[in-house]
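The complex is shown incomplete by one protein chain, all other protein chains being positioned as in the whole.
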Amino acid sequence: MAAKTKINKISRNGSKRSANGGSAAKANALRVNQYGIPDWRLEQPEFEVFEVASGTEVHYEIKGKLNAPAPPIRESRYMNREQHLELYRWMVLNRRMEQALENLYKQSKVVGGVYFGLGQEACSCASAFALGPDDWFAPMIRNQGAQLVRGFHARDIMMQYMAKSGSPTHGKDGTSHYGDIEKRHMVSPISMLGDLLPVMAGVSLGARMQGKELACLTWIGDGGQSTGVSYEGINFAAVRKLGLVLIIESNLWAYSTPTEYQVAVKDLANRAIGYGMPGVIIDGTDACQVYDATYEAVERAHRGEGPTLIEAKLMRMKGHAIHDAAAYVPKEMHEFWRKRDCIDRFEKYLMDKKWLTPGQKETMVAEVEKEIDADRAFAENSPMPEGHTAAEGVYCEAGCHVIKPKYGMPKRAKRGEGKLKQTEAAIHFK
Amino acid sequence: MAAKTKINKISRNGSKRSANGGSAAKANALRVNQYGIPDWRLEQPEFEVFEVASGTEVHYEIKGKLNAPAPPIRESRYMNREQHLELYRWMVLNRRMEQALENLYKQSKVVGGVYFGLGQEACSCASAFALGPDDWFAPMIRNQGAQLVRGFHARDIMMQYMAKSGSPTHGKDGTSHYGDIEKRHMVSPISMLGDLLPVMAGVSLGARMQGKELACLTWIGDGGQSTGVSYEGINFAAVRKLGLVLIIESNLWAYSTPTEYQVAVKDLANRAIGYGMPGVIIDGTDACQVYDATYEAVERAHRGEGPTLIEAKLMRMKGHAIHDAAAYVPKEMHEFWRKRDCIDRFEKYLMDKKWLTPGQKETMVAEVEKEIDADRAFAENSPMPEGHTAAEGVYCEAGCHVIKPKYGMPKRAKRGEGKLKQTEAAIHFK
Amino acid sequence: MIDLVTRQNLIPKNMAQATYLEAIRQGLWEEMEQDPTVFCIGEDIGVYGGAFKVTDGFIHHFGPQRVIDTPIAESAIVGAAFGASLTGMRPVAEFQFMDFIGCAFNQIVNMVAKSHYRWGAPAPLVLRGPAGGGVHGGPFHSQNPEMHFVHTPGIKVVAPATPSDAKGLIKSAIRDNNPVLFLEHKFLYRRIKEEVPDSDYAVPIGKARLHRPGRDLSIITYAAMVHAAQEAAELLSKEGIEVEILDLRTLSPLDREAITQTVKKTNKVILLHEDTKTGGLAGEIAAIINEEAFDDLDGPIVRITALDTPVPFSPPLEHFFLPKLEDVVREARRLHSY
Partner (left out) sequence: MIDLVTRQNLIPKNMAQATYLEAIRQGLWEEMEQDPTVFCIGEDIGVYGGAFKVTDGFIHHFGPQRVIDTPIAESAIVGAAFGASLTGMRPVAEFQFMDFIGCAFNQIVNMVAKSHYRWGAPAPLVLRGPAGGGVHGGPFHSQNPEMHFVHTPGIKVVAPATPSDAKGLIKSAIRDNNPVLFLEHKFLYRRIKEEVPDSDYAVPIGKARLHRPGRDLSIITYAAMVHAAQEAAELLSKEGIEVEILDLRTLSPLDREAITQTVKKTNKVILLHEDTKTGGLAGEIAAIINEEAFDDLDGPIVRITALDTPVPFSPPLEHFFLPKLEDVVREARRLHSY
């Protein structure tokens, strides 16, 4: 059998690529940081968090230019008018749904706590909105907006929190801990931060074997990215040029811990250098930047060129979860970021452009509220699961699922006929 | 109680520091890589490893400038003549001891396999040699030289391999898997790669609480540094500015896996940028570079300024362990690096300087051989452990160890008298 | 000598009411006051005082050098604690939830637990944090990880059921020269309260506690299930069935003597735990009883445990999943009449 010799250059982000890889990510870059990482932001906020220890007490303070005006929105290079408006609607739905969740909580209709993405709606919605129809995603707790954008309904999320039988997990798990591998291609997160990263790399790997280059979007916090498994997952994706699109949500806190105690580097996007993959810094409160950066990363993934690390700078505007008043956060910090609210600014941008009028907004909000009301009613009226179902579903039993390649049967390598030969080589322990 | 307010700026490798932190590491840098990482090497070898897949077979090939002449040794800025000679002796002892181990293995006197640091003696010995007397270290399997430099004897290592009762672990474990927290301050490695990194950070933390700034030296392979725990440990050290001195031994292979399939970045030292700590690239076959870079990192640790990442470029000159003929390594690669042998080049350097004559060398080698012979005889004649001791020592029982702070009782913070108050705050799950 | 005394006997004079949570706080605080080598390390334990507020206020009193917030990196936390312990410190590392212990599994099992055996380095550290369910925490905030460590030679495992034991055992854990996994049952944190000695006292590791003496059958259990057993015992007592309850307190090393003694006394035994069944502690105890008291058994050893599933989130599911009072009562009746 004539053997055709194929030479695969092993991927290595060596000298041939420019400083920060992805030419796509670079095109738009007006500015790069000291390591050549593109920084798309129109404002580089300047402040630092300090630990202040008096003789009897320890707390955090902030110093810096805290009354700088909010920056404008950066023009999108990829979204058209309709997309802007659709995205705006998702962001409004995201926020209003979370307000509804807060109310449900206050009415004791929720089991456990509630998590919010307040101030981060652009980061959740615009990124999910930039995915192609077949692409996969895996949200974290703050990315409830992404779930809406990708086809779940407020009621699904409400029922998750209310532990209802009709929830996507039938009450087995709560919050954003659900998924769908059939239609919406959402991988369920688990609580342990970072474990999704290699999983999403693996989704890309599996699809590639079936001839399909997917973008696999996930998010991780500035805190969560400290886990070892995050590193393992990103590195693996970089080595195998898998379609991981990773957004690091640098929201300045991880529960009560300021990023200063999480990492010693100012821009987490710098870690891209060490992985040998492109990184980019964006303003996570600017829906257009989030969309465009994700869009380019998705395109790159579709071309099979490998992963992208997007660092979105923003602020967690509530406590870790509903029980947490975030008393440890210096007040000025919330004030500074409130002025940078992603919805307010996007709305103003759309109105300035005359793409949205106050009247249209009112109509849209009313529709959104109606949708939420209907979903809330549905969720409230749906039953709790029956106890005995707790015993079911640990294993995939006969007939429960058909396993088959989603994108077609992988092609067999055309290689020598080769039969299995006995192995006689030396080994480590005998 | 008058409360004196102390403001601790949280460490963050922000804009105030220059591109790659450590000014010490920089002083000597004639050259930096594209990200500003100092590169002390006098030669930047140019080659790449390729995976070649024919129709019936897959193997690795190498392409590049493979007949470049070996670079000279870089003048040390810190070692004097005696130190050069002492270091040379350690390297010779390191290599000859490993040859003795190989012979013992061939005579079936060793239990299990044997690991070698052939070609990496400079990296093991010169770094350990740069430590201060109180500093700690934790060797990996290839750093048997470091153990000799820090006060263990060839017989200790031989008895570890021979599983003798008199071995440092009394036969409980083998190879370099032993330690000493009393005198030599060596932390025992475990097989799982990377787990030592947070441990060494913790040693530095514990000592700091006792008022002592230690340098804690450890090594990790270009393969081993892919583990998540490596990342967690380095990041923690960077955030808390702990005295971790980390040498990444970029020896181009991890067992049979070329670095190209391990990481997508060319210089692992670039990861220092993402950690927010200084990184430096050295020629790991140049004892002077290894010594000087470690010396500066140790000084930095002693000043309490934090960790340093040293990437030593070199080549694993044998298989993974004695059973492995390394048939997967392209031959030219061994040839290329054989010309760069760390002992031959250091020896020539010393002879060129007239610090070492052929006669002196002969005497020294004879002494070393004598020492090894004596140690081998001792090890061979020492008994195996008695079976029943297998049951002993799982727990530290009364009287077995006295736990006390090694560097003095930590000072109590002078803070308010404060009594424990009841806590009533909201929590996550009730 | 075993320590089969009722709780009351253990408690010295100087006492005040404290919840299970406050009792742990007291024990930890007192040890930090007495011994400057003790320090705390974990996520959000400093200014915030920990997710459950176990170290609330500690940073103010002991300073940020001794109450250390870390990155989210459990393997680094355990590794750093171990490293510090090698220099003679006594670190107390918090897992925000015990469910996250899997993220440090290798570091605990292979680095820490084997260090004394392998190379003679003691690791006097404590790994502590909230475990257990019943609070609708779902699959990742309700786990009982004890068996992974009961099955790991070199680390001790403690799981107190009462405030007094919680305080006395956290102190013993800190003073122990071995690594100790200290499992705090989060369901109990603020639900139970009792008189707890103010003064310095400690409860020995490795000793079970006779929670309730009885005649007819024994329930061997630990942590939150002690209270389920107590409820059942009170109900059964009305029917004339007198249940003896043995609270193991320490899960590794197990108090074989106490286990044997109660079996020899009542000849019938129920093993009750909140952890899932297969591979759970009940199996180990069943084997011990077979080894030590086979001829004393007047009926089969009965296991009552959670189902072999992850911990489900929804209240009716979690209720179904967990061992229930009615299970205990039913099985006790059945065994009594065996």
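Every chain is named by a letter (A, B and C) in the order it is written, and numbering of its residues begins at 1.
What we mean here is this: a residue touches a chain if its C-beta (ideal position, glycine included) is under 8 Å from a C-beta of that chain, and two chains touch if they have at least 3 such contacts.
Treat the numbers as computed from the prediction; the structure is a model and nothing was measured.
List the shown chains that the missing chain touches in the full complex.
A, B, C
May I ask which residue of C:M147, C:I174 or C:I192 touches the chain that does not appear here?
Hidden-chain contact among the options goes to C:M147.
Which listed residue, C:E22, C:D69 or C:D99, touches the chain dropped from view?
Result: among the candidates, C:D99 touches the missing chain.
Decide which residue listed in C:V126, C:L183 or C:I301 touches the omitted chain of the complex.
Of the candidates C:V126, C:L183 or C:I301, C:I301 is in touch with the missing chain.
Which residue from A:P38, A:G113, A:G145 or A:G179 sits in contact with the chain not drawn here?
A:G179
For chain C, enumerate the residues touching the unshown chain of the complex.
Those residues of chain C that touch the unshown chain are 99-100, 102-103, 105-106, 109-110, 113-114, 117-118, 139-140, 147-148, 150-151, 153-154, 252, 254, 271, 276, 278-287, 290-291, 294-295, 297, 299-303, 308-310, 312.
For chain A, which residues lie in contact with the unshown chain of the complex?
Contact residues on chain A toward the absent chain are 8, 168-169, 172-173, 177-181, 187-188, 190-192, 195-207, 209-210, 216, 228-229, 232-233, 235-236, 239-240, 393-396, 400-401, 403-407, 409-413, 415-416, 418, 420-423, 425, 427-430.
Counting contacts across the full complex, list the positions on chain B that touch the omitted chain.
Per the touch rule, chain B residues meeting the hidden chain are 51, 53, 56-60, 111-112, 163-165, 169, 171-175, 177, 190-193, 223-224, 226-229, 254-257, 261-263, 328, 384-391, 393-394.
The rule is short, and it goes like this: only the chains that are shown with their structure count from here on.
Go ahead and note the Å separation of the Cα centroids belonging to chain A and chain B.
Centres of chain A and chain B (C-alpha means) sit 37 Å apart.
Taking each chain's centre as its mean C-alpha position, how far apart are chain B and chain C in Å?
Averaging C-alpha atoms per chain gives centres 40 Å apart.
What residues in chain A touch two or more of the other chains?
In chain A, residues 51, 53, 56-57, 112, 226-229, 261-263 touch at least two other chains, as defined above.
Give me the residues of chain C that touch two or more other chains.
Answer for chain C, listing residues that touch two or more other chains: 51, 60, 63-64, 70-71, 73, 75-76, 136-137, 141.
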